[in-house]
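First comes the structure, then the notes that go with it.
Every protein chain of the complex appears in place save one, which is left out.
Going by the order they are written in, the chains are A, B and C; count residues from 1 in each one.
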Amino acid sequence: MSINSFGHLFRTTTWGESHGPALGATVDGCPPGIALSEADLQVWLDKRRPGQSRYTTQRREPDAVRILSGIYEGQTTGTPIQLMIENTDQRSKDYGEIAQKFRPGHADITYWQKYGIRDPRGGGRSSARETAARVAAGGVARAALAVLAPRLTITGYMVQMGAKRIDRARFDAAQIAQNDFWCPDATAVAEWRDYLDFLRSEDHNSVGAVIEVVASGAPAGLGAPIYGKLDSDLAAAMMSINAVKGVEIGAGMAAAELTGRENADEITMGPDGPVYTSNHAGGILGGISTGQDIVVRFAVKPTSSILTPRRTITLQGEEAEIITKGRHDPCVGIRAVPVGEAMMACVLLDHLLLHRGQVGDGPRGKIG
Amino acid sequence: MSINSFGHLFRTTTWGESHGPALGATVDGCPPGIALSEADLQVWLDKRRPGQSRYTTQRREPDAVRILSGIYEGQTTGTPIQLMIENTDQRSKDYGEIAQKFRPGHADITYWQKYGIRDPRGGGRSSARETAARVAAGGVARAALAVLAPRLTITGYMVQMGAKRIDRARFDAAQIAQNDFWCPDATAVAEWRDYLDFLRSEDHNSVGAVIEVVASGAPAGLGAPIYGKLDSDLAAAMMSINAVKGVEIGAGMAAAELTGRENADEITMGPDGPVYTSNHAGGILGGISTGQDIVVRFAVKPTSSILTPRRTITLQGEEAEIITKGRHDPCVGIRAVPVGEAMMACVLLDHLLLHRGQVGDGPRGKIG
Amino acid sequence: MSINSFGHLFRTTTWGESHGPALGATVDGCPPGIALSEADLQVWLDKRRPGQSRYTTQRREPDAVRILSGIYEGQTTGTPIQLMIENTDQRSKDYGEIAQKFRPGHADITYWQKYGIRDPRGGGRSSARETAARVAAGGVARAALAVLAPRLTITGYMVQMGAKRIDRARFDAAQIAQNDFWCPDATAVAEWRDYLDFLRSEDHNSVGAVIEVVASGAPAGLGAPIYGKLDSDLAAAMMSINAVKGVEIGAGMAAAELTGRENADEITMGPDGPVYTSNHAGGILGGISTGQDIVVRFAVKPTSSILTPRRTITLQGEEAEIITKGRHDPCVGIRAVPVGEAMMACVLLDHLLLHRGQVGDGPRGKIG
Partner (left out) sequence: MSINSFGHLFRTTTWGESHGPALGATVDGCPPGIALSEADLQVWLDKRRPGQSRYTTQRREPDAVRILSGIYEGQTTGTPIQLMIENTDQRSKDYGEIAQKFRPGHADITYWQKYGIRDPRGGGRSSARETAARVAAGGVARAALAVLAPRLTITGYMVQMGAKRIDRARFDAAQIAQNDFWCPDATAVAEWRDYLDFLRSEDHNSVGAVIEVVASGAPAGLGAPIYGKLDSDLAAAMMSINAVKGVEIGAGMAAAELTGRENADEITMGPDGPVYTSNHAGGILGGISTGQDIVVRFAVKPTSSILTPRRTITLQGEEAEIITKGRHDPCVGIRAVPVGEAMMACVLLDHLLLHRGQVGDGPRGKIG
């Protein structure tokens, strides 16, 4: 029920502000006996870390994660795992203007209205820096999943930048890690690069994106009616990522355009169980996984922190203009890719444990 | 944490199967002293009830709700409110085929794989009949909201049937209750009617839809970082409705196509506080309400219960074909409209109570 | 987090008032495939039912439980189980006096102060009748435990009535079901009978009691640090029973009087694992079960509903006297015995599922 936590049994609470001394995640409910080191987590944090290309914020921090508890001799003990990342690049810049004016499209105004106090430095709690804590927690989930669901793989990538979509016919998983955009379509990469250079250097603008995260090899039977549904928890998890405005499972919003004949994924019998002729369902029926690929997409809005002046108001209610200088991402969606993967990992581990709790190991109903 | 519950402080647990003796909702955490009668709830259930036009399932039940607890002399007492709806139209048909074959696009197979047992009668727990319990719970939420947020209105309507969208220029709220589709565009109504008649009578097919639910007059400050976000809870709530495959807040998936300049809703000062020049954010920034309209959309897939034969497998793993006869909706999205409204009401009341708990009554930060 | 729920994975929400149409329990998270019928639950309800001897309230109701959901062909399906007990003996007596005056020692005044409204009929929600719903839920837990922990037995009995304690040297489990007091000491039974006859017929008074509930055969490893501790959850569960004012595990309050030498239960090795020379710990160390008997005791205060006039105040703040006529128990502790057993069953099943979720089946660390 904690408002900064998610997960039922594998439960993560993140804490920390962009420019406080540190931020992190308290990870509770991890199974014991899982091999885990700081290096195992660092690999995922490095994937998310800013400053790795000219397309992400130039804030440069090592984002080095420390494990403060829950590990003994290289293994999880089943007790809470505290993950801490120190904030080392807190520039001593003047936050006076941001403290006085609300940046349009940011949480400045809502934090103020809700709490009557807010930490304006770097966006405080609403900064995308919070997602580093999720990525660290996701690393813990991945380590446990490697043991409990060894066939499972989780892969995120960008399928759309602005109005520019990848061509699914050119989808090549090997491309994903080869470019600055986690893009599986080599042709799109070139186009996106030009577009982003223009936005960044000439147009002083930013753009949104769509990320797709696929989990392959997940067992059937994860999820639970009616409100512990796998898709419901995935939707909440993805929507909780900064700047996300839409979440889709399988066919997603386009399911509305399908007819029943088109949409029903027909079932045949394969050597290892049911095989589906299509996957409009995105691997989830009735809130429970089918064993097919679990397919989630989410839209990330463009950052509102741009060099173009925007109209706003001050704390005193006076109308004003604001330009957001500083270190920002022309397409924040890029860095959302490892975050989406982390959320997928956390949700799937949580549901594996939930399923094991209620039903026992593995799916229960046999077919054939 | 209960897997059949949702909400933090205003918490609803639904129970019941399509063809069991009854179904209902246990509603906990309602404020005391709220006037509430069965008639107050029945009005919303009547809106959702099937059999009201030729476009919804011909199952005919009064869906009469009984309040079994939590009310004294016409007012809520602050104790749990038990809402029960008896199932009166349980036809004694033979469920043998459905018990033996998995209907494609239905939860038959996943319930079986997860639990090793399932109630095949009318879809059991995964039936859309479960949404009647939500609508009843939503009625309780509305009664409390009428007292706690008297300016709040919640309106749902259909904006898309199949590929056919309404024309926003023709949007007329007065039309919504005047047609069988909760459609705000009178011109679209005629087109949808013809299309649905064709699907139902000639094509033996079904089609998806997009529903939009708008809450106007909600106070600023509802929601909480980072995982008790208002948009995160709304996404979970809407995605938990049967057949929903996508959820959008404000600009939604289209936010990906916007640039930062377009997307940032500029702020000016109005007589009663901040005024925004646009609402791409859908009334939520950083997970907290701005005071603008809260705008949620969700896509409902077409029902897979159609008269056209589909390939599937049996419990024994043999390949087979199935035709789903019986009483089904050619466009289940129609009946999802009051369900989406109910979920909006439940989430907003929950966040009003959460906000009041942590912060006290009303927004805390003043502007101007 | 629902305020009328308990349990992590096996989660029960009770609802209903003493004189409303019905009361019951919504039981969520039960494992699937457990054989369960109304008769299986009725046996426990019959044990708690009033009116079975002259020592319990003369309210006479069958307390017949109906299962409204979650069962198919005699087995649990893994979906919520709704248990409903209709209130059939709601006498049409005048509750005017109780509505106007607060009975000392009752929740009348606190419900009023908290909510500004209360159902005065028979104590409303604060009536001991609510415990019928717990007993029904406990019956579900017992059915699941019979499968998941077949060696487990749960036995409750009264060890003290007023100042009169049983003699542990005369403890005979076979006596427990043979008398009106669930008393394991046949000699004490006679003494208690005389005492209670005097209190009831001559002294117009009531008296408290201490109940002990023992779970034998529970596996080692149930419970979790630090706040999901088994003893912490048992304490909450027992303290939540009406009229309970103290809870003890093992040596309980008397542990304060022991020295470290006396208190430490020494460990030796038996054929099937560790054997302890004593059980001051009550089967729980560090919040986790040892495999020894789990021993819980709780004190039940005497009912304040007695025929002797007591001083009180009215709703208008005027001083007054009140006599509580009606059907009451001279020793409510008697009927708390099956309630304590039910709470033990619910907590143990919940922790079995929690353990299985996080750690997998069975204890994980082997000894020897």
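Descriptive notes on the structure:
By definition in this document, contacts are C-beta pairs under 8 Å (C-beta built on N, C-alpha and C of every residue); 3 or more make two chains touch, one makes a residue touch a chain.
Fair warning: this is a prediction, and the values are worked out from it, not measured in the lab.
When the omitted chain is restored, the residue from B:P32, B:G105, B:G139 or B:G333 that touches it is B:P32.
Checked against the full complex, the candidates C:G20, C:G33, C:G105 or C:P120 give a single residue touching the omitted chain, namely C:G105.
Within the complete assembly, B:R364 is the residue of B:R66, B:H204, B:R311 or B:R364 that touches the hidden chain. Think of the hidden chain as still there; on subunit A it touches residues 1-5, 8-9, 11, 13-17, 20-24, 26, 28-29, 32-33, 66, 68-70, 72, 75-82, 84, 111, 114-119, 124-125.
Looking at subunit C, the residues touching the absent chain are 1-6, 8, 14, 102, 104-107, 109-118, 125-126, 130, 160-163, 199, 203, 205-210, 220-229, 231-240, 242, 244-269, 273-274, 277, 280-282, 284-291, 297, 299-306, 308, 310-313, 315-319, 333, 354-355, 358-359, 363-368.
Within the entire complex, the positions of subunit B that touch the omitted partner chain are 1, 9, 29-33, 78-79, 224-225, 353-354, 356-361, 364.
The criterion applied here is as follows: only the chains that are shown with their structure count from here on.
A straight line joining the Cα centres of subunit A and subunit C is 45 Å long.
A straight line joining the Cα centres of subunit A and subunit B is 26 Å long. With centres defined as mean CA coordinates, subunit C is found 39 Å away from subunit B. Residues of subunit C in contact with at least two other chains: 1, 9, 29, 32-33, 78-79.
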